[in-house]
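Handing you this structure, nothing more for now.
A single protein chain has been omitted from the complex, and every remaining protein chain is retained in its original position.
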Amino acid sequence: MVTVKKRQLLVFFVFAAAVLLAPFFLKGNYLLNVLVFVGINTMLAIGLNLLLGYAGQISLGHAAFFGMGAYISGIITSRFPVEPFLIIFLAALCVGVIAFIIGFPILKLKGHYLAMATLGFGIIMYIIFNETVDWTGGPSGLSGIPNLRVGSLVFDNDWNNYYLVWVFTLAVMLLSINLSRSRIGRALRAIHDSEVAARVMGVNARILKVQIFTVSAVISAVAGSLYAHVMTFIAPASFGFNFSVELLTMIVIGGLGSVYGSFLGAAILTMLPELLRVFQDLDIVIYGLMLILMTMYMPGGLIGGMEAAVRFALKKIGKGENNNAQA
Amino acid sequence: MDNFQQLFQYILTGLSNGAIYALIGFGFAIIYNSTGIINFAQGEFVMLGGMLTIFFLSVFQMPLVPAILLAIVVSTGVGILFERLAIRPLKDAQPFSLIIITIGASIFLRGAAMLIWGKDTHALPAFSSNDPLYIAGATILPQHLWILGVTVLIIIASRIFFNYSVVGKAMRACSYNPRAAGLVGINVKSMVLLSFALSSAIGSLAGIIIAPLTMTSYDVGAMLGLKGFCAVIIGGMSSGMGTVFGGLLLGLLESLGAGYISASYKDAIAFIILLLILFIRPEGLFGSKETERF
Partner (left out) sequence: MSRNIFRMILVLFFSFLMAGAVFAAPPVKIGALFSVTGPASPLGEPERNTAEMMVAEINKAGGINGRQLELIVYDTQGDATKAVQAVNKLIKDDKVVAIIGPSTTGDSMAIIPVVEKAAIPLISCAAGIKITDPVKKWVFKTAQNDVLAVMRIYKNLQKQKISRVAILTVSDGFGSSGREQLKLKAKEFGISIISDETYGPKDTDMTVQLTKIRNSNAQAVICWGTNPGPAIVARNAQQLGIKIPLYMSHGVSSRKFIDLAGDSAGGIMLPSGKVIVADQLPNSDPQKKALMSYVNKYRARYKVEGDHFGGHAWDAVMLLKNAMEKGGFAPAAIRDQLEKTKKFAGIGGTFNFSPQDHAGLNIDAFVLVKVEKGDWKLIK
């Protein structure tokens, strides 16, 4: 077990080093800006993956938590001269409490019913963002959100925002890696495979599911707050049902239950408009097809596919070596 | 115009919208009851019905009735293709895989419709006249009567089909226990296929008869689909009449809510009811307990 954990940490540190060094090769490149959003989406994907990939509970309303984080931060910091970092914490706390409360009735449901309930919650929140014009600015959005700052360091350019976002994202990744190795992670996977069996084994499935739902919502809220300060402008359209589906697509394409899969999915979906630009209006069709085909033929996502490929290759090489040895 | 007349107009509007929701919800229930799948692409068949009819009317200059029939046939074909290509290859899939696949299909169909027919909104001519009918000071259009009539017809037809015909009974058997149904010689696979065919036919029919009122474009499916889904959850998946009552109730509450509380939160009302029902009585107001819900 120790070696597995060590290996995982090693992989993480290599990844983290690559992330932290990347900007030096991308100076002045607009990719840096895209990577800021990749970071935010990675956080969101990991949050959703904790729920769906580890615990097997679907959510079609995660954009709502993202939006709540963004709007709590955005509304308060654009009106009052308060410390924005404090508000990020406050937003996370508020969203956490709300998620915990609604988690109990919602997570009693399963499968399609859970999907519908989370979808309903997402739509209700979207309507609230849209209609409470006096607070949220309504459909035309909320502008004038200040950038974050630490002392004289203002996070108002791609370089600074990149490090701001990725420090949070890496922290969430580390948390998620540790969680999956912990007792909780094992219990969650047990729920995923068979909730009844998990209960028999003494796992308090109900509380655990609500807890992971809350953690997932809090991560989304923090991502939302960061998003608001990076963009300095937010509008409800970014937090609707479509975005919930986009998040789902990220982890389906990247890999369910995989931290790096979340990153891969987030990176692909964020850059997808870029890649599909040649197809112009075709992109929506390709997007739908991808969802279907990936679920049908690559249920482990790209990460799963890559791992299988690597295993296959290793096996081949191993066989080759054995043959050589024999010869 | 006194308050009673106003109330009566709200009720009439609510009921006629509710019939639309019920009809769309019906398509959900058919698939759910024979496969346990909630087809998130159901709304897109509503869109296909309307758009195909307009396409046949305007491009091929067909008369209304053949255009409608052809539109239903084509949408049913799309439903069958969808089942064969995307649902059947997955055996014993997790619910979330099926959810994602049907969502993917809905995005795909919407995108394809946008590419083929463009982004414009179209209106279908009313089936009969456009002159409003007056009932105790409130008005409805003849098209509303068409909707109510078709809904009633479909309910009656489906009751007869599911309760008296061999195929209908076989479909119900599959919904209770597919393995047992298979053991007694029912071809479960073709029953699933049939349920997709039936539900896309009903969905497209719904889309056609509402198109003169609500107009249609490539993206009308999503919201109507969701409302239909609310209707079926409120009423309960297991009962056909329940779906109808669920739809009518939803339409009524929406219209009264818009009239007396706030029109801005009309859609929120629908989804709050959905959540409450799911939390308190997940089998639906008119459903029976023994239906598999968990």
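The first chain written gets the first letter, and so on, giving A and B; residue counts start at 1 in each chain.
Here, a contact is a pair of C-beta atoms (placed from the backbone, for glycine too) under 8 Å apart; a residue touches a chain by one contact, two chains touch by 3 or more.
Model, not experiment: these values are computed from the prediction.
In the complete complex, the hidden chain is touched by one of B:S128, B:N163, B:N177 or B:S264, namely B:S264. Among A:T42, A:S59 or A:N130, only A:N130 touches the chain left out of the display. Only one residue in the set A:M231, A:M250 or A:L302 touches the chain that does not appear here, and it is A:M231. Between the chain not shown and the residues B:T139, B:S165 or B:N187, the one that touches is B:T139.
In the full complex, chain A contacts the hidden chain through residues 28-30, 33-34, 37, 130-131, 133, 138-141, 143, 156, 158, 227, 231-235, 237-238, 270, 273-274, 277, 281, 284. As for the chain not pictured, it touches chain B at residues 1, 3, 6, 9-10, 13, 17, 114, 119-123, 130, 132, 139-141, 210, 213-215, 217, 219-220, 222-224, 255, 258-259, 263-264, 266-267.
Assume only the chains that are shown with their structure count from here on.
A separation of 33 Å divides the Cα centre of chain A from that of chain B. Considering their complex, residues 52, 56, 58, 60, 105-106, 108-113, 115-117, 119-121, 123-124, 127-128, 131, 241, 245, 248-249, 252, 281-282, 284-285, 287-292, 295-296, 299 of chain A touch chain B.
Taken in their complex, chain B has these residues touching chain A: 32, 36-38, 86, 89-90, 94-97, 99-101, 103-112, 114-115, 222, 226, 229-230, 233, 264-265, 267-268, 271-272, 274-275, 278-279, 282, 293-294.
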